[in-house]
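One protein chain omitted, others in place.
Right after this comes subunit A.
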Amino acid sequence: MQRMIQFDQVTKRYPGGNEALKNLSFTIDTGEMAFLAGHSGAGKSTLLKLVAGIERASSGSVIVSGQNLSKLRSSQIPYVRQHIGMVFQDHKLLFDRSVFDNVMLPLDIIGFDRRDAARRVRAALDKVGLLAKEKSMPIRLSGGEQQRLCIARAVVHRPSLLLADEPSANLDRAYALDIMELFKSFHQVGVTVVISAHDETLMEDYGRRIIRLKEGQFAA
């Protein structure tokens, strides 16, 4: 099995001296679906940001699909991100443009032909059940719908790695399960999926690997 993500003795210290991750080493295989568990402040978001190159490791190396992010120049990081889909904890939607245009953005960035892109955008919106709302503005969507919009934007360019930071937070259980099923379907077509959550009960049903964090280290 090839490795999608490899952490070697990774420490992340934020300015101010706060150590969010302490000497972590682990790997996630290509095509794997893994969960990241831990209370608030355990370091889940930090770990995902290191994978996406949003933050840089203070020491150790982060290798994503063969690329050592610690050694890349910052001008090369965007091209790594183009192969990653990320569902942000705070969504990061753009409220000045329609649902359709929000999902179009990643395709614009990689320079997709506009007509093919429109087809892709609709396919992604259809997948998350938002096709009927393509012309709506994100502000008119419910919390769950915004979450789905964020997922559509994360998968529209068909990334090989999908990172989701607490995608089921603030959703009722039935809705959260729907979202988990959605991620499972991406995993089934070969996408490597890493999902974080502070609530483990959702993960246990799936029988997947759970990486448990506590204060920046593996929990027993």
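Everything that follows uses one rule, which is that a residue touches a chain if its C-beta (ideal position, glycine included) is under 8 Å from a C-beta of that chain, and two chains touch if they have at least 3 such contacts; residues count from 1.
Operating definition for what follows: contacts and distances are computed from a predicted model.
**Student:** Going by UniProt, what is the name of the one chain that was not included in the view, given "Electron transfer flavoprotein subunit beta", "Cell division protein FtsX", "Amino acid ABC transporter permease" or "histidine kinase"?
**Tutor:** "Cell division protein FtsX"
**Student:** Looking at the whole complex, which of A:66, A:111 or A:190 touches the chain that is not displayed?
**Tutor:** A:111
**Student:** Quick one: say which of A:54, A:72, A:123 or A:177 touches the chain that got left out.
**Tutor:** Selected residue, touching the omitted chain: A:54.
**Student:** Taking the full complex into account, what residues of subunit A touch the chain not shown?
**Tutor:** 49, 52, 54-55, 75, 78-82, 84, 86, 88, 92-94, 96, 105-106, 108-111, 113-114, 153
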